[in-house]
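In this view, the complex is presented without one of its protein chains, the others remaining in place.
Chain naming follows the written order as A and B, and within any one chain the residues start at number 1.
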Amino acid sequence: MHRFWRWLADHWVLAVGLLVLAYLFLPILVVFLLSLNRPTSRLSYDLSAQWTLDYWLHPFATAGIGDALRVSVGIALVATVLATVLGTLMAFAMARHRFRGRATANVLVFLPMATPEVVLGSSLLALFVTLRVPLGFWTVVVAHVLFCLSFVVVTVKARLAGLDPRLQEAAMDLYADEWQTFRRVTLPLVLPGVAAAAMLSLSLSFDDFIITNFNSGTTVTFPMFVWGAAQRGIPREVNVIGTAVFLLAFVLVLVVQLRGRRKARVV
Amino acid sequence: MTAAVGAAAGAATPGGPPPVPVEAVAGRRRRRLTPYLLLLPGGLWLLLFFVVPSVQLAGTSLYDRSGSLETGYSQTFAFVNYLDAIGAYWPHLLRSAGYAGIATVICLVLGYPLAYAIAHKAGRWRTLLLVCVIAPFFTTFLVRTLAWKSILSDNGPVVGVLRAVPFVPDDFRLLATPAAVVCGLVYNFLPFMVLPLYASLERLDGRLLEAAGDLYAKPVTTFRWVTLPLSMPGVVAGTLLTFIPAAGDYINAELLGTPNQYMVGNVIDSAFLVRLDYPQAAALSFLLMATILVMVLSYVRAAGTEEVV
């Protein structure tokens, strides 16, 4: 016991940090418990005394849930690829070049992050309505790329800023032309940043409800499905999928990070 | 150094440059064009799907409200739309600013120790903890918020414990109160606070803290005069990234509150999607933006930083 207090005195910041982390994980624990729990009535979303594995065995039993998941994953993948490519190019331009209009470009990238999702979503909807673009998969992709783009630019830019410019000079000095320097030195060194940016886009896109709600028309993403179901009682399979995606992403990110760390050991 | 290289490559050379092979000139021009080519696709995307709609929305906010989607709108520069919107929804605007402000402060208080612990106390667990901060994103915003609804519900664990405390009335409840909405906002936007904070704290050299200790600074003093000022860019970025989405959010108010806790986002959502009152919805959007801008600018001035991104 004495030891514990001693540890706490030395590590109270860490202890507080872990408590905050526990707060972040509390709802996830509840989601997990709910996925193992049979509700007392259709509308009930509280824990009952009945435990079951049914929902984990048949996660797509409720109609529409599998389709919604597929749509969400599809949109997230397409939007992530587009946002990552476009954002990485922009980050390169802004971190590696001085040019006229650089400040304007900075503001243009920052503004979407500073705009609330309702405003982003509603103004895009107004544009689509005016242009008579049918709402659906692609309008959602357009919207998601828009808000992921800024996050990609910021993330990749930070990585580029931490890169020693002398490494590129050394490559050029060793007979690598501009393209080879990019391909052999810059890109491999920036890749962890790009991967982090892609991961962030993926999660932002998969998670988004507000902007999607404005621009999806009749297309139902997973968050849209949950929203719709919330009115008539949420099927517990939603919790299965929530937990499963969380675990999958967690393991994936962890593996990528650990592999990256072992491979690079840059520091 | 790169700055100098770039500047030198771009600058004309006074005093007459020596004759340069044609190939080199073409190369130099290509290099000057490179940033624009790199910016082009992303820039176009932002221009087309962000700038243009924003301008259009500004136009819409001044339409005559008596029109509709079927009959069409006429542009009458009806600034009165703004007055109408403020008159009808000023409590929602205030609530948005207030709830988001409180939630941001709590996020800062909770997020700072977490970010600091990850950056300087976690050792080899750093990566794992960082992943833990991002991971909740994948459980879907809505599902997590619904889980909060369950946690805070009248027969949930938190209320149960609190009601057992003496002097807490038996009809005490959390759900459908401003506290529940703020709690949800804090929860949902905490990672946006932690990540930038972490980024700036991680860059902090541990030796600086030791140097401060060596110069007779107590831990509190070190924090006040070394750690905090050096992490200020992270604090500012985190605050903005938390406050802005929180001010525009309406899911937490919808799921954890009642119409008495509705924020301006709820109103914009219903004006756009239910009442189809586009001019008013647009006016409200701009009012929200203006509220945010005023708060952000006064905050940034107070924080004394201009580095935002």
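Remarks
Methods note: contacts are C-beta pairs under 8 Å (C-beta built on N, C-alpha and C of every residue); 3 or more make two chains touch, one makes a residue touch a chain.
The criterion applied here is as follows: contacts and distances are computed from a predicted model.
Of the names listed as "Heptaprenyl diphosphate synthase component 1", "Spermidine/putrescine ABC transporter ATP-binding protein", "Response regulator receiver domain-containing protein" or "Alpha-D-ribose 1-methylphosphonate 5-phosphate C-P lyase", the one that matches the UniProt record for the absent chain is "Spermidine/putrescine ABC transporter ATP-binding protein". The hidden chain makes contact, of the residues A:L189, A:I210, A:M224 or A:V253, with A:L189. Only one residue from A:L33, A:M172 or A:A195 touches the chain missing from this view: A:M172. Residues of chain A in contact with the chain left out of this view: 164, 166-167, 169-177, 180, 184-185, 188-189, 263-267.
Convention: only the chains that are shown with their structure count from here on.
With centres taken as mean Cα positions, chain B sits 15 Å from chain A. Across the complex, chain A meets chain B through its residues 11, 13-14, 16-18, 20-21, 23-28, 30-31, 34, 45-47, 85-87, 89-90, 92-94, 96-99, 102, 105-106, 108-120, 122-127, 129-130, 142-143, 145-146, 149, 153-154, 157-158, 165, 178, 199-200, 203-204, 206-210, 213-214, 222-223, 226-227, 230, 234, 238-239, 242-243, 245-246, 248-250, 253-254, 257-258, 261. Chain B makes touch with chain A in their complex at residues 1-3, 6-7, 10, 31-32, 34-36, 38-39, 41-43, 45-47, 49-54, 56-57, 60, 69, 110-111, 113-118, 120-122, 127-151, 153, 155-156, 187, 190-191, 199, 240-241, 244-245, 247-251, 255, 265, 268-269, 272-273, 278, 281-282, 285, 288-289, 292, 296, 308-309.
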